[in-house]
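Structure provided below as structure tokens; questions to follow.
The complex is shown incomplete by one protein chain, all other protein chains being positioned as in the whole.
Chain lettering (A and B) follows the sequence in which the chains are written, and residue indices restart at 1 in each chain.
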Amino acid sequence: MPTLDLEKIKKEIIDSQLWRSVFRGGVWKDTPRDRAGHIIGNVWLHLHPVKLRPRALKWTYTWGMGGISFALYLLLTLTGVALMFYYRPTIGLAYRDIKDLEFAVTLGMFLRNAHRWAAQAMIIAVIAHMVRVFLTGAYKKPREFNWGIGVLLLTLTLFLSFTGYLLPWDQLAIWAVTVGTNMAGATPVLGNEGPLGALVGMRINNDVRFTLLGGTMVGENTLLRFYVMHCVAVPLLVGILLILHFWRIRKDSFSAAPYTATEEKVDVWPHLVKREYIAAAGTTLFIMIWSILQNAPLEAIANPNVTTNPSKAPWYFVGLQELLVYFDPWIAGVVMPGLIIVGLVAIPYIDTNPKGVGYYAWKERPFANTLFMLGVVMWFVLIYIGNSLRGPNYAWYWPWESWYMLKAAPAPTWSVFGPKGAGSYSMLIGIPLMGAVSAAWMLLPKLIQKELDGKKTMGAFLGLVAVFAAAGLAMGKMGAAEGGFLLFFLGASFYFGFVLPQRHIRALDWPRYLVTMILVISTMSVLLKMCARLAFNIKYVLTIPSISMNF
Amino acid sequence: MSESNSNPSSVSGPAAAPKPLVKPADLSRGDFLWAGWGMLAAFFAASAAAGARFMFPNVIYEPSQKFNAGPAVGYDLGVSTKWLNEQRVWIVRTPSGFYAMWARCTHLGCTPNWWGDQNRFQCPCHGSNYTLDGDVIAGPAPMPLWRTKVDLAPTGDLIVDKAVLENKPGKRENAPYFVSYV
Partner (left out) sequence: MSYRKAFIVSNALMLAAFVWAFAKDFYAPWRPYQAKYYQMAADVMEKQAAVEKDPTKASNLMAEARKMRHSPMEIKQIIAVDLGRFDRCVTCHVGMDEYTNTTLKNDFTENPYKAHPKVDTALIKAHPFSKFGCTSCHSGQGLATQVEPAHGWVKHWEKPMLKGVTIQGSCVKCHDNFETLKGAEVAAAGKKLFNRHGCQGCHAINGRGGVTSVDLGDIADKPFERISGYNFMRVRIDGKELANEHHDSHWNIQNWILAHLVNDPVEVTPNDPFAHLNSEPISPSGMPDFTKEISRAEADAIVAYLSGMTKEEVIPYRYHVAAAPVKEPALSAVAHGKFVYAKYGCQGCHGLDAKQGRRRFNGSSNAQKPYDEKMSETERYEQMNIGAEPTLPDLMGTYTHEELVKKIEAGVPASDATRWSLKGPMPMVYMPAWRGKISKQELDDLATWLLSIAKKDDSGF
């Protein structure tokens, strides 16, 4: 009886003309040449180098987040294409098609869940990837450009989510997009409600918002536009940028640390490829199990006349929504996101600190790390507030308070400087005063050449605030809670906005110093404005309504 | 264009006579390239502009902004939410007449709710509060609610036109944003 010779069969298959025509290379012998051939001979793996330095393999160094983000992008593409077979982007059909996916399509619910959860996971993964790259200084020369592409990819990831959540045509969709596109309408010059917009002839039917919506309100055209952007235009752009991103990673030799002579490179096949595989498989598994256990939300069908109460964006935009409470739409919705994006892109060009490249170095880059992490933490704190502490009528509800007890209507707000009737000069005082304060804040840290003692300066400043608060308390102008707010927010702004810059960046050259300070002061102004609104009901510190300039 | 033209020094065939190495005109190759790049740039710029224009629809299928809100006699003092669902407008009757407000929060376009018992409009999206006049008393809204044009037709019906809006105190209390009616 002939025995089954598996080895022989395998050899025959691999030596067949068919196999040879499809796969390059011969029988696998696991020689260095074979390993290199695996990478070079495969169009997909070819984006990798053949060898790389061992540090780029460490999970503790990379967190695997770049790879996981890409794995999620692939998952989203696959599930998204599948969903497209059952989805029609028209008002009459979109919601029903989603219901069909939930109730009548084989694995439809599972695919929709996977698409939804993978999108949210991808946002977390991309942010984590950015944090890791920042903390290891991996954006520094010569990787400035690739960091910029990364920031663009983060923005596009968020934009993909934004365009995606109109598509189910439910209440969440229509109101999130109404709010989002009205922010576009508040763009300076280009939007009909933005500063200077009316002056250059922007109306509701010719501004940038009109282009986004394809009409004056969220309707049929909007759904189609968002569909095309979500399924074709933006993924294509992301794909192009991804290729660029990967290619630069490879050209910039993967890991950022300076090369040491004792370091010996290892083969990408199998060392990196197996790690990538495990990351991708783990991610897929995670998304699958999540999608089995938890269904994606679907609210009632979109109704342009009824806004849900409270009406909230998905969690990753709730931080922005919370900012919208404190600032004018064009500041919170256009200037701040713009400043965040531009500021992130600019970081490699203003951070001249040569230390901390390729390893975690909190002590060597205290200023950069502290400010960056402060920004990230603030973003998530805002998300927490918007998501968990805002109830009906978007009023403030503590976690232990029931939403079923309606809150008091908020107290009337007021503006410090601004027109308060005829013959008021407060605007004329406000503009130079605000200018002077900003300029002084901007320049002082650099002009004081001697390093100040951090503890003493902080002590003196907090003492001053405490005296001020005590005076307010004594005069009955504020309560203890307001005093506490003042102490906390002013103290934090002073520490992060003055003490730290004074200690660490006064040696920077003027252009870099000024750009850094603009970013720092903008961040701090968010804190200060929150304090002003929450504790003192101040709507604007300075308002010039005739040109929609409100601060 | 064949290869022989692009490279005058080469020989196109065995029978070809040697060509003189002089260019037909005094225009240098660089000048031609400049013109080529220029035209390509113009083509791209024109395409981009046309592409941008393409994104502005010339016709949109949206309902008319004008509607008949029924007989004025049918309204009582205060805020009527009768047309909120269909037209997104509140009709407000004061002792001296009517005005209509567009039920769109001036912050980011959500629909506020009328809380008659509190005498306020409250927006569920970012918590803006408005008075009966439409003035902001709390929350982030940057300006008062928009009032729409209202007319009293000879039949006694109110005609509301949402395409004509005003919210500046002083202007909004007069025609065409207000009709006297006792």
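We adopt the following convention: a contact is a pair of C-beta atoms (placed from the backbone, for glycine too) under 8 Å apart; a residue touches a chain by one contact, two chains touch by 3 or more.
Not measured: the values here are computed from a predicted model.
Engineer: Kindly state which of the options A:Ile292, A:Leu428 or A:Ala481 is in contact with the chain not pictured.
Structural biologist: Going through A:Ile292, A:Leu428 or A:Ala481 one by one, A:Ile292 is the residue touching the chain not shown.
Engineer: Which residue, A:Gln120, A:Thr155, A:Thr284 or A:Asn387, contacts the hidden chain when the whole complex is considered?
Structural biologist: A:Thr284
Engineer: Touching the left-out chain: which of A:Phe23, A:Trp247, A:Trp403 or A:Tyr425?
Structural biologist: A:Trp403
Engineer: To test your reading of the contact rule: which positions on chain B touch the chain that is missing from view?
Structural biologist: With respect to the unshown chain, the touching residues of chain B are 70-71, 73-78, 80-82, 85, 113, 116-119.
Engineer: What residues on chain A make contact with the chain left out of this view?
Structural biologist: Residues 96, 99-100, 102-104, 106-107, 109-110, 170-171, 270, 274-275, 277-278, 281-282, 284-285, 288-289, 291-292, 298-300, 303, 306-309, 392, 403-409 of chain A touch the chain that is not shown.
Note that in this section only the chains that are shown with their structure count from here on.
Engineer: How many angstrom between the C-alpha centroids of chain B and chain A?
Structural biologist: 28
Engineer: Tell me, which parts of chain B touch chain A in their complex?
Structural biologist: Checking each residue of chain B against chain A gives 55-57, 60-62, 84-86, 88, 107-113, 115, 118, 120, 122-127, 129, 136-140, 142-143.
Engineer: In the complex of these two chains, what residues of chain A are touching chain B?
Structural biologist: Residue positions touching the partner: 175, 178-179, 182-183, 205-206, 210-211, 214-217, 219-221, 304-311, 321, 324-329, 333, 390, 392-395, 409-413, 537, 539, 545, 548, 550.
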